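Removed from the display is one protein chain of the complex; every other protein chain stays in position.
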Amino acid sequence: MRFSGLRVLREGLTGNKGWSAHWRDAEPKAEYDAIIIGGGGHGLSTAYYLAKEHGLTNIAVLEKGYLGGGNVGRNTTIVRANYFLPGNSEFYSHSLKLWEGLEEELNYNVMHSQRGLINLFHSDGQRDAFARRGNAMINQGDDAVLLDREGVRKHLPYLDFDNARFPIYGGLLHPRGGTARHDAVAWGYARGASDRGVDLIQQCEVTGIDIENGQVRGVQTTRGAIRAKKVGIVVAGRSGQVAAMAGMRLPIESHVLQAFVTEGLKPCIDHVVSFGMGHFYISQSDKGGLVFGGDLDFYASYAARGNLPMAEHVMEAGMALMPMIGKARVLRSWGGIMDMTPDGSPIIDKTETQGLFIDCGWCYGGFKAVPGSGFSFAHLMATGHHQGPAAQYRLDRFRTGKGVMDEEGTGSQHNLH
Amino acid sequence: MAKLKARMPCEEMLPFTFGTVKLDETNLGVMTSVMALGEDAALSSALSDAHGVGFPKANRTLGNAGGPRCIWFGQRQAMLIGPAPDDRLQVYAALVDQSDGWCAVTVEGEDVEHVLERLVPVDLRRMHFKRGHTARTQLGHISASITRTGSQAFLILVFRSMAASLVHELSQAMRAVASRRGNG
Amino acid sequence: MRLDCPICGNRDRREFYYQGDAVMLERPAPDAGAAAWDGYLHLRANLAGETRDLWQHEAGCGAWLVVTRNTVTHAIHTVELASAVKEALR
Partner (left out) sequence: MRIKGKGLVDRSDPVTFRFDGRSYDGFAGDTVASALLANDVKLMGRSFKYHRPRGVLTAGSEEPNALITVGAGASAEPNVRATTQEIYEGLEVRSQNAWPSLDLDALAVNNLFAPLLGAGFYYKTFMWPKAFWERVYEPVIRRAAGLGGLSGQPNPDTYERAFAFCDVLVIGAGPAGLMAALTAARAGADVIIADEDARPGGRLNAELLEVDGELGHVWAARAVAELESMSNVRVMSRTTVTGAYDQGTFGALERVNQHRGGRSDGAPLECFWRIVTKHSILAAGAIERPIAFQNNDRPGIMTAGAVRAYLNRWGVSPGRAVTVFTNNNDAYRTAQDMVAAGVRVAAVIDSRADVRSTGEFPVYRGAQVCNSNGGKELESISIIVNGKSEKIQTDCLAMSGGWNPTVHLTCHMNSRPTWRADIQAFVPTEGAVPGMSTAGACRGTFSTHGCLTEGAAAAREVLAALGKKVSDTALPQAEDAPYNLAPLWAVAGKGRAWLDFQNDVCVKDVKQAAVENFRSVEHMKRYTTQGMATDQGKNSNVAALAVLADATGRGIPQTGTTTFRPPYSPVAIAAMGAGAQGKGFAPQRFTTSHRASVAAGAPMIEAGLWYRPSYFPKPGEKTWRQSCDREVNHVRNAVGICDVSTLGKIDIQGPDAAALLDFVYINTFSTLKVGRVRYGLMLREDGTVLDDGTCARLGATRFVMTTTTAAAGTVMRHLEFVAQCLRPEWQVAMTSTTEQWAQFAVAGPKSRELLNGLLDAPIDNDNWPFMACGEVSVLGVGGRLFRISFSGEHAYEIAVPARYGEALFRELVARAEGLGGGAYGMEALNVLRIEKGFITHSEIHGRTTAYDVGMGRMISATKDCIGKVMAARPGLVVKDRERLVGFKPIGAVKQLSAGAHVFAAGAQASRENDQGYITSVGFSPSFGAYIGLGFVKSGPERYGEVMRAVDHLHELEVEVEICPPVFVDPEGRRARG
């Protein structure tokens, strides 16, 4: 069924009786050409592009819970392409271009809103670093504008310009940065994949990966064994556990990242704003809630919930930066489990097992990567070759030191990125 | 020839009182980091011999205001307050002069526990934290050493450079507590 | 979250710094080879369950600690001085 304004009108006038399922719930078959483990944003987009770009339709997505129930459904919805280092630059640039056509591609309104993202800086040194980053973005073909203090004031008059502990020197504006409706991205890809014949199987947990003579043969699940020639692991937050089923140890530590949303408010924050000194970022959803977050809780965790010290720290940063939000009330806090890598950059690679592929390590930047990751991972799974923009996301880069992409410069401590 | 004039960390900021609580700076004189190297027991008896106070157990102080005092200050570390350290201690400990490194304030009065509960993540109520108890912890975001010196009195040490922030934090809490009294 | 510091007692998480897996105590020999060093610095068992990790009581006594902790429930089983754990390894 094609969605359109006309369709909404027609259904509205006829009692909304004509709507049908956005995707098909499938029963697992005995064998597929390829299996994607993980029905999150990355898994669903991988399936979509496998079907669409590579004509692989005899494939299944296995999800232990419900589709889009992982990090794609519990993030702060930011979409950007503002990286400094080669490897990341071209990847996120490509992903952003896919975002820009996503509504038409999927016939699903994911509400991609390029409202502009501003990274604030608070010293000459930070300004220089952001200028280098902005120039790298422009060198990549993306957009960036360096704002001085008055330039920031024009966009964000509500910041504390007079009395802040860390005064605002300026900001790097990324005009094409913005937000999207997170759940819709997962649903849109699910619908697109399902329409192309992909089996989406919920409540189907993978319990083992079958490997014979170094070649993957299929998976064991709570709904029986399923054979497959190729298997892709796309299970952010659980990567270590699923990889362990194939005898792998990953350069990943799982950490909890909290996020917060306030009660609905009339529009007051039009951009995505990020405060480097205080590790705080914020935007306002179309429903009116302020959506914001900060740093990891910093201890390894699979609990998907955080503790007060970091929650308080995030609120402190908000008060320091934009004291007008003080009377906004936090309605809900939640936590997501982040695959933290030693350089803060992700992994899209083959493994030592033939036919087994892995896409993981997105740290807390995975949402914006959903289209790009699926596109590149599908390419890798279908062709066995790395797709251009993702070519540097290798598993062995830490061992060799080649192509390490440590944007933060914090070194090989997983939780510091 | 010119003479160098000394200046205290909280000079011109203290004392002041809000409600029942008074905040003042105190000059502790010579302060020496005593860090055990080797046997702790030997260090403790050397300290006792030289200054009359031993090496305190964790979270405790030995001695009293006025006389030599030894405040536990961290893992295998104490702050000797009052006398210049006896040279013989060097056999058992690393000694470092910290007389100028720390800002010392006293905070006292009926509501002092209520003031500190706004800033310190440790239970400082009298039933748990008695006279002679000490803690290395935080006061707001400032690393601090907090010692109970009386039923309504505490000694607080923070890095010298943070004296103004310490005074700010304490004064905010003191005002808030005083305002609650005003409300009856 | 609170940890029982063996020296200072039960304290709020905000006083502690978190480093990562306690495997960091077991620094390989310089000639142990690339795989051993990769394992030391990068690869992690990353268990959903009981783990041992390194913390420092930074705002307290300064001691480095080995904390045995459940990453799913956040229950904390034991907290030991890292120096003692390391001495026992030798």
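In order of appearance the chains are A, B and C, and numbering begins at 1 in each one.
Everything below uses one rule, namely that contacts are C-beta pairs under 8 Å (C-beta built on N, C-alpha and C of every residue); 3 or more make two chains touch, one makes a residue touch a chain.
All values derive from a computational prediction rather than experimental measurement.
> List the shown chains that the missing chain touches in the full complex.
Looking at the entire complex, the absent chain's contacts are A, B, C.
> Write down which of A:G224, A:G264 or A:G384 is the residue touching the left-out chain.
A:G264
> Where the complex has a chain not shown, which of A:H54, A:R115 or A:K350 is the residue touching it?
Selected residue, touching the omitted chain: A:R115.
> For review purposes, identify every residue of subunit B that touches the missing chain, sorted by number.
Contact residues on subunit B toward the absent chain are 1-8, 33, 35-38, 76-77, 93-94, 96-102, 117-118, 120-123, 125, 127-128, 140-142, 159-165, 168-169, 172-173, 175-176, 178-180, 182-183.
> Under the stated touch rule, tell me which residues of subunit A contact the chain that is not displayed.
3-5, 7-9, 12-13, 15-16, 19-25, 66-69, 73, 86, 89-90, 103-104, 107-115, 122-125, 127-132, 134-136, 138-141, 144-146, 158, 160, 163-167, 181, 183-184, 187-188, 202, 262-268, 278, 284, 286-288, 303-305, 307-308, 311-312, 314-320, 323-334, 342, 397, 399-404, 406, 408-412
> Please identify, in ascending order, the residues of subunit C that touch the omitted chain?
1-3, 10, 12-13, 17, 19, 24-25, 27-28, 30, 34, 37, 41, 54, 56, 58, 62-64, 73-76, 81-84, 86-87, 90
Everything that follows uses one rule, which is that only the chains that are shown with their structure count from here on.
> Looking only at C-beta pairs that count as contacts, which pair of chains has more of them, A-C or B-C?
Counting C-beta pairs in contact for A-C and B-C gives the edge to A-C.
> So how far apart, in whole Å, are subunit A and subunit B when each is placed at the average of its C-alpha atoms?
Using C-alpha averages as centres, the distance is 48 Å.
> Please tell me the distance, in whole Å, between the geometric centres of subunit A and subunit C computed from their C-alpha atoms.
29
> If you look at subunit A, which of its residues touch at least two other chains?
none
> Would you pick out the residues of subunit B that each touch at least 2 other chains?
none
> Over in the complex, which subunit B residues touch subunit C? Could you list them?
Listed in rising order, the residues of subunit B that touch subunit C are 58-59, 74-75, 77, 121-122, 135-138, 143.
> Using the touch definition up top, name the residues of subunit A that touch subunit C in the complex.
Interface residues on subunit A, with respect to subunit C: 238, 240-241, 249-254, 298-303, 307, 309, 342, 398-399, 412-415.
> Please name which positions on subunit C make contact with subunit B in the complex.
7-9, 11-12, 14-15, 59-63
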